[in-house]
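Report on one structure; see the data block that follows.
Removed: one protein chain of the complex. Kept in place: all other protein chains.
What follows is chain A.
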Amino acid sequence: MAMATRVFLLLLLVLISSPSPSFSLYEDQVGLMDWHQQYIGKVKHAVFHTQKAGRKRVVVSTEENVIASLDLRRGDIFWRHVLGPNDAVDEIDIALGKYVITLSSEGSILRAWNLPDGQMVWESFLQGPKPSKSLLSVSANLKIDKDNVIFVFGKGCLHAVSSIDGEVLWKKDFADESLEVQQIIHPLGSDMIYAVGFVGLSQLDAYQINVRNGEVLKHRSAAFPGGFCGEVSLVSSDTLVALDATRSSLISISFLDGEISLQQTHISNLVGDSFGMAVMLPSKLSGMLMIKIDNYMVFVRVADEGKLEVAEKINDAAAAVSDALALSEGQQAFGLVEHGGNKIHLTVKLVNDWNGDLLKESIRMDHQRGCVHKIFINSYIRTDRSHGFRALIVMEDHSLLLLQQGEIVWSREDGLASIIDVTASELPVEKEGVSVAKVEHNLFEWLKGHMLKLKGTLMLASPEDMIAIQGMRLKSSEKSKMTRDHNGFRKLLIVLTRAGKLFALHTGDGRVVWSVLLHSLHNSEACAYPTGLNVYQWQVPHHHAMDENPSVLVVGRCGLGSDAPGVLSFVDTYTGKELDSLFLTHSIERIIPLSFTDSREQRLHLIIDTDHHAHLYPRTPEAIGIFQHELPNIYWYSVEAENGIIRGHALKSNCILQEGDEYCFDTRDLWSIVFPSESEKILATVTRKLNEVVHTQAKVITDQDVMYKYVSKNLLFVATVAPKATGEIGSVTPEESWLVVYLIDTVTGRIIYRMTHHGTQGPVHAVFSENWVVYHYFNLRAHRYEMSVVEIYDQSRADNKDVWKLVLGKHNLTSPVSSYSRPEVITKSQFYFFTHSVKAMAVTSTAKGITSKQLLIGTIGDQVLALDKRYLDPRRTINPSQSEREEGIIPLTDSLPIIPQSYVTHNLKVEGLRGIVTAPAKLESTTLVFAYGVDLFFTRIAPSRTYDLLTDDFSYALLLITIVALVAAIFVTWILSERKELQEKWR
């Protein structure tokens, strides 16, 4: 009989844990629990294409290296290309009315994209001797043999490129003259171009070049003894204005007919005395330039013969000005946006007539968007034949808005393309009395819905009904409710973006619940160049869940260096209100969330500054009380990647230097690991997630044997690589490249595991969970990527197998574990080939840690692949025994399988994938997965199937009806049988 049960169990196991993916979807399930949002990032350049086009569009390039064509009417993306992370777009333009020309990678790659569908038409690699400024000049009216020529200055060379096929027509090398070309000027209707630039700091050179063959016709140079600071503005086809080295005077340069004449004007003569530094703002207005001085923005008009005069002075340094836009009859207009209160004022003016406003509008603007960073304007012909203007504006939070007729036509939250950190937060608990009323209100709808569902189940539904059912499922109010659900699927994702804006996204449908531009991370005098770093859970109320709101801690830095002072900000996650913000006096090197909370359930955080002082937050006496108690047991480590040193530290006592600051602690070095600088360089360090739950330490293996996982929170995985091999894959031979991986106990500095992989190279991506590490690297000998797994088992507890020992209490399972004890561990490892290169790696996490784990691998194709941990089991053998098979061990293969259905992202792409975040749902079987990059993708997955949940489309109505029908049938048959019995008796 025992054998039968075993066989039965085996069958069950095979059924449940068949290696085939358990999370593929049916067509009608798409969008039920996942959402996908596409973004482009902060717009750098925009080119409108509205003339003679059926679909009005704007082509933009962004700081996330995206080129996109947007629908001007609705803001949707027509097409989009994400260039690589090292391929930043320098400039874009439109050529021949049908190609989008992009110059990228510091002026070395020129590409043409077909405007309607975004197909790449041609691509040219422009070579040059040295890096330099890059310029792109596409002139619409310059024709050479029916070909429009594109002039590109990049890498010290001027290239003329045919816009039809991208062929380089000629090339002029300016590197020998060490000329840094500032402007390429093409006077209307002529056959020559001017290249004007600086040689050194004080000499200005102008070259007149034949368009057809690149021959230099004239070369003039003029020296300016005061020197230039490098900022220059083109005001007309033969006049430039530059700022001198002291930033106190403007020099207007005219190079008419190749003769250069300079004229110097002091800024103080123009604007009166001022103390600030003048900065020339890049502009393309004819006859006008802009300088910023103090808090003013000054428009300077260039009159005849290089005379300068102030046209206007605006007391708003944050105002944004667009480039000039050519209107009919040779007039040029430009847009100007000023801020006033919670409104922005958009003005469109003619360049040569300051007072003639073509348009003046005031638009109410959400102050969470900050101020306007950029404006691009475009004109159209109104129904009354006059000029109308629309403006595309880029806000401080990186969002993109289209303004027309005094309204916001559409807006895009493109700040979400540059997420820095994510944390999940709970929704409010459902208050009593709310839901009942809602149900009664919608009773009819509810009935109707269930009728439809019933029809669907009984296959009676017409196609229209099916569509209605699908629609109902997709926007079921259940999913996007603003309250906590029983299964824990509904949560808020708190997302920090590079713009310093915090968003709360609802996991149900991905909508933005609230967003706040953090006051503390706002560029101000108190804090220049603020950068956001991380988001942490600050307060998660359990005991007071009904009346206290959870909050998050946003950590930032004022300045670019790591020694810049820090900023803390506390934000309520229900309302999005910034509760408090602190400008710290010390820097932030590392933030350690401690495992203690105070009576208000605020988590204690330790912030380590660059001088290795520890600062405790929150700064309350209660917190210090809790902390003092645990002081001797707090250790941490620091990684000095450049020096190749890892150090361990412990806390000592209150700071000596800062007398009276009882929240500051001195630290001391306990241990150090010094990697030899000639043979190893730290490439990656990974630790376990702090909030990871491990269900059991024991792992039952074949033949009812038990192994104990070595579960320590203090393990650090370090990968080092030969210093030569830090470059790209293939830059070294296998002989001179190796990878060493370590597992280090961060309390004692003990190296628990050390292994050298010869002939391998980074980049290394690793994930650490429970007692195992999986890491990914490149094998130069096999020319393939490889993934390795290391599992650590605790031998000191291995004797606890005897039941009698357990019964009699003679076991050491409950004894405290000390890091100072010598660990008796054994490690098992195994290597597998893996096809893809990896962008990010994560592991699923569930509420209790019972469900088996899956690795989530962000592939080079910007998709997320779920790979069962069972494939990465070091105990896999070629021919597993019967009992090992029962345990679920898969026969050994040399490479890891990639099953197309196991892509979590289905057929979608998370462009520019940078990170994958997992959060446990309340339901044990399910993990919430959020992948971010330029795009966002959210779904929930069940690594071992949803064994604890009925599916969404389970028809409760059908079940009810069946029960009712059965009960009715029982009654009917009962009555019938009664009657029959009676008849029998009468017979």
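As a working rule, a residue touches a chain if its C-beta (ideal position, glycine included) is under 8 Å from a C-beta of that chain, and two chains touch if they have at least 3 such contacts; residues count from 1.
Simple rule for what comes next: contacts and distances are computed from a predicted model.
Missing chain, UniProt name from the options "Metal tolerance protein C2", "ER membrane protein complex subunit 10", "Prefoldin subunit 3" or "SWR1-complex protein 4 isoform X2": "ER membrane protein complex subunit 10".
From the options A:669, A:736 or A:981, the residue with contact to the chain not on display is A:669. Only one residue from A:562, A:756, A:795 or A:901 touches the chain missing from this view: A:756. Between the chain not shown and the residues A:303, A:326, A:467 or A:817, the one that touches is A:817.
Only one residue from A:452, A:782, A:798 or A:850 touches the chain missing from this view: A:782.
Listed here are the chain A residues that touch the chain not shown: 3-4, 7, 632, 643, 645, 647-648, 650, 652, 668-677, 679-680, 740, 744, 748-751, 754-758, 779, 781-782, 786, 788, 796, 815-818, 820-822, 829, 831, 833, 878-879, 882, 891-894.
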